[in-house]
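One protein chain is absent from this view; the other protein chains keep their places.
Coming up: chain A.
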Amino acid sequence: MHDYSLIWLIPFFPLVGFIVNGLLGKKIGNEKVIGAIGTLAIAASFVVSCKMFFQLLGDVEKTHEVILFSWMSVGQLQIDWGFLLDPLSALMIMVVTGVGSLIHLYSNGYMHGEEGFYRYFAYLNLFCFSMLMLVLGNNALVMFVGWEGVGLCSYLLIGYYFEKKSAGDAAKKAFVVNRVGDFGFLIGLFTLFWALGEHGVWTFQFTKIAENAHLLPAGGVVVTVATLCFFLGATGKSAQIPLYTWLPDAMEGPTPVSALIHAATMVTAGVYMIGRMNGLFSMAPDTMMVIAIVGAATAIFAASIGLAQNDIKRVLAYSTVSQLGYMFLAMGVGAFSAGIFHLMTHAFFKACLFLGSGSVIHAMHHAYHKAHLHDDPQDMRNMGGLAKKMPITFITFFISTLAISGIPGLSGFFSKDEILWWAFSSTRGGWILWLIGFIAAGMTAFYMFRLVFMTFFGKQKTDARAKDHVHESPLVITIPLMVLGLLALVGGWVGIPAALGGANRFEHFLAPVFEHAQETYGIHSQHSLHAFEFPLMGCSIGIALVGIFLAWIMYVKNPELPGRLVARFRWLHTAIFNKWFVDELYDGLFVNATKRLGRYFWKGFDVPVIDGIVNGVGWLVQGSSRVLRFIQNGQIHSYAMTMVLGMVVIVAVYVFK
């Protein structure tokens, strides 16, 4: 018999790690011990996750729920602390704990010598706990605990260097923007709760929602509104238009945090959530269309900004936003499994890219420190030629770049191509969606190779005094890079499509979660278009190569060319470089307007109007009491008693005479 009752251990270990390091970390003081506690906590969950994963693989029954105890029990509303293990959540816990363990290990080296070392590991563990609650929750409320929990950890870790104002600002922005999304999530929950309640089903439980979703009219207002609200939540957490602006700023956090939270795991929560409620979303074609459009638009929009950034982490940040756009495009056209597939491969190659950039930044920082310089260690214009100095970092980074660019054989190729294919051929897709994704793919290849060329190729542009201090990072940093690089290389092989002679095990594995909705609501790739599959694949390989070639021309062959182009198209460059001025727009429209409104209410209404009336009454009373001074003895309680008794006597006499 298969037993899943110990599933609670998976989030439990990081929680313990958080409590131990959070409460005692300062007393322990020893970095090795603190790091070991944090890393072992998540590694232990990885071990349990593996056991659960393989157990599920060999199990006929694919959906298991484990209830711990009741959380809220109020009338028809019954919510438990419960977990759900099915192929989707099993896959997610593998990604979260697997990539999480590697990043914890990496952090031991990267954060070495930081003042708040214990705080860092405590938060990182708390993050893993929240993320695991998010993916394992068997109802929307437990998911929401994780959902806001990861937001909190993101806030804490972005603001890790809290003495820097920019870090504090970025942290707050991330939290508040996410709250806007959470507002949507909550309204979605309420709508769903009462809509199903009208049919006698009072639940937030995912399995029950899926079972009873058919009670609601497909394509109806209720389903559309609820799913749109959920999607608003997803745009916040997963940095999609219009709520993506917090993610690039989130790069203020330490780089391993960017890798774990802002690339591999947390930001994919929105995609996961749609996957989790795929039945409901499939019922709302209008919502699905909105998701596909937003996803495609974000993919190309963020990629365009990525073209012109000089900060190595910012390029990767916009790249993440763009890749998340692909995932939403997939969810929107009903290619749920493809979206999750890309989620996984992206976790591998993007974590590797971020950690690689961290390795570079670490080396640059170290070199500048030795040379007593204060140059920006993240500016790619100060880099170049690092391939020889940092071979392991370079090779792993290069593999991941090939993967994200969609070079055949690597993980990103299979997942991205499946998304593009579905965007084109799905009953919920269209050629325009494909075209946008296709162009964005070319831009991806361009900006990624631009980054690689500027950082690793050509002459080393680092200040001469710091140049020779640049070294490869220690093993504790390079081992995670090598593992992730390998995964970026081979991680896609589980999902080789039938067209290429593969078995697409990945899709089969997730089929129990997605197949039902896809069959019920007629979502599939259209047979009449199958002739296009190979030509389209060729196109996407072609545009990737074009992107790489252009980057090579501009950043290796003719390094002066970008400068000339910028001079020629000054306005375009300004717009792109300044992120299309969206932050400024939001500041003007929302942030400042809200502050002004608050100030108006306070100084323009509370004080003059309401208090004006109250004080007026006060003056009146004082004025008249001057006349009645003879009964005034200055004791307010005697006034009160006199008033009370007087009222009683008057009314009593009047009433009962």
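Following the convention adopted for this analysis, a residue touches a chain if its C-beta (ideal position, glycine included) is under 8 Å from a C-beta of that chain, and two chains touch if they have at least 3 such contacts; residues count from 1.
As a convention for this text, contacts and distances are computed from a predicted model.
*Asks:* Determine which name in "Circularly permuted ATP-grasp superfamily protein", "ABC transporter permease", "Fe-S-binding domain-containing protein" or "Amidohydrolase" the UniProt entry assigns to the undisplayed chain of the complex.
*Replies:* According to UniProt, the chain not displayed is called "Fe-S-binding domain-containing protein".
*Asks:* Which of A:6, A:57 or A:77 touches the chain that is not shown?
*Replies:* A:77
*Asks:* Consider the whole complex, including the chain that is not shown, and state which of A:149, A:254, A:325 or A:547 touches that chain.
*Replies:* Final answer for the missing-chain contact: A:149.
*Asks:* Kindly state which of the options A:32, A:165 or A:459 is in contact with the chain not pictured.
*Replies:* Of the listed residues, the one touching the omitted chain is A:165.
*Asks:* Since one chain has been left out of the picture, which residues of chain A touch it in the full complex?
*Replies:* Within chain A, the residues that touch the unshown chain are 26, 69-75, 77, 81, 141, 144-145, 147-149, 152, 155, 159, 162-163, 165, 167-169, 171-172, 175-176, 179-180, 182-183, 186-187, 189-191, 193-194, 594-595, 597-599, 601-602, 606, 610-611, 614, 617-618, 621, 636-637, 640, 643-644, 647-648, 651-652, 655-656.
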